[in-house]
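I'd like to ask some things about the structure below.
The block that comes next holds subunit A.
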Amino acid sequence: MNLIPFLLVIPLAWALISLLLPRLPIGPIALLGMLVQSLATALLWRSVQLHGAERYAIGDWMAPLGITLVADGLTVTLLAITALIAMVCAFYALFYLRSHRHEARYFWPLFWFLLASLNGIWLAGDLFNLYVGLELVTFAAVGMVILSANRQTLAAGLRYLYMALLGSIGYLLGVALLYSAYGTLDMRQLAELIEPNWTTHVAMLSISLGLLVKTAIFPFHFWLPPAHGGALAPVSALLSALVVKSSFYILARLWLDVGADVLPVITAQGFGLIGACAIFYGGFKALQQDEIKMLVAYSTVAQLGYLMLVFPLAAGTAPEHSMLAWQGGMLHVLAHALAKSAMFLSVGTLVLAVGSKKIDALAGISTRIPLSLFAFGLAGVSLMGLPPSGGFNAKWLMLQSAIGSGQWHWVVVLSLGSLLTATYIFKVFRVSFDQQAIDSGKGLVKRAPWGMELSALFLAGLAIALGFAAALPVELLSLPEVESSLMEASQ
Partner candidate 1 sequence: MMYLQIALICLGCFFFIVGTLGLLRFNDAYSRIHAITKADNLGLGLLVLGLLPSAVNAFQGIKLLLIWLLVLVASATASYLIAHYLKQQQEGDV
Partner candidate 2 sequence: MNLAFDVLLGIALLLCAAGVFYSRDLFRAVVMFIAFGLLLALVWVRLDAPDLALAEAAIGAGLTGVLMIDAVAHLSAKNAHHQGAQFDQTGARPQLWSRILPVFSAVIIFILLLGAIWWRPDAPVSLPDLVAESLPESGVEHPITAVLLNFRSYDTLLEIAVLLVAVVVAMALKPDTSEPEAGNSKDPILHGLSARLVPPMLVVGVYILWAGSYMPGGAFQGGAILAAALVFLKLAGFGIERLADSLLRIGLALGFIVFLTVATSVMIGGRPFLTYPESVAGELIFFIEAMLTFSIGLILFSLFSQAPPPVAPTSSLQGEQDER
Partner candidate 3 sequence: MQTLNAMPWATNFWLAIAGLLLVTLVAGLWRIWRGPTATDRMLAAQLFGTTGVGILLALSQAMQQVALIDVALVLALLAVIAMVAFVKRMQGPSS
């Protein structure tokens, strides 16, 4: 039996259960659902590992008439990381939402819809279906941001909504142009038909701009920090770890699978340039914040910039360097997802414990709530790219690609970026290890529930462990079908 549709049916069914039966203990039921979901994901992973990429025609209508779902190495990797992070966030939310009764009622349906839409995006093989998936992600994510319904989150959520809709329009416009020019929405078929011409360029430009807005890449980043910084902790974790990656994933897929031949080198360098701007701007802004959640949110802006460096490293370079860049980029997606979700979860615990969002309020907590601070630190190690961690491996692969292809300017950007990350992470540590505050007995805190501390630590540990097990996802990325498209990309 084919597992692909179950990855959509399970979250949708659980969404309905949590919507219709709010009196049941929907939190624990959700955890059960996550176990089922993870099992299905693991089985699909295994099957793809053994038999290679799978395609699934929904409704038995072949593309281009119908919609095809595709599960290749990249897809199952992302499915797995989604299931993993979502499960930990769900576990964390069980404890976290105890103090948020009203929000808990609506958190779970939105959580499941978000999960369904993310899975839908990873699996989609059709441009318009991706648009629908993006819409569902947007609405679920915006809904989760404004759950706590105070004036700040409402404003942030609305701005997020408007920017995301603007991005959707850009994407849809481009898809409409591609459809009018080639008559198909199926990505594989489009990859065979597409040619470099004016229509294609305008369409790809429109799509790219739309997706950059949705991914919050530098000049379009401004909606992200208030939205991610203002939301509930498990929501921030899901948003920063997974949601912004969904639009980047589409961008990468499009350039990698569909538009590889039509991507001019100048565009790729331009993408790299805004990525570099994002790294520095996000880093500096993170350094300036005095609220801890805003610091982490700006860190996301900076880290997303690294993803954009993949394009100049992969386009117009030798196949082996291009391959390294893509592997590094995808590993960065995974490493950042783990580290950032760990960071947001641990920060959520810290804020709950000291009862304030200010960084100054964390003075002297190193002896009071060491576990969460340790999780924050581990995640920070991965973000800085120190060995051994997933972040290190990702940046190492990208560095190798940059050095190999002789693009020294990106080497500088990569190294300076890491330095900047270290600066703002240590800013938090300097405060929390403040000896004076420890001695004076400041930083007296409420006890944090064990489950919350443990979840953050678990994810942070995985971000480090990815440094040892990086071969596994990288190997999956080079499964037959992905490999062939990677080779096309580099030629």
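The candidates came about this way: all candidates are chains of the complex that A comes from, given by their letters.
To be clear about the criterion, a residue touches a chain if its C-beta (ideal position, glycine included) is under 8 Å from a C-beta of that chain, and two chains touch if they have at least 3 such contacts; residues count from 1.
Treat the numbers as computed from the prediction; the structure is a model and nothing was measured.
Of the numbered chains 1, 2 or 3, all belong to the complex, but just one touches subunit A: 2. Across the interface of their complex, candidate 2 is touched by residues 2, 5, 8-9, 12-13, 15-16, 19-20, 56-61, 64-67, 102-103, 105-106, 109-110, 113, 116-117, 120, 128-129, 132-133, 135-136, 139-140, 142-143, 146-147, 149, 173, 177, 179-184, 189, 193, 195, 197-199, 202-203, 205 of subunit A.
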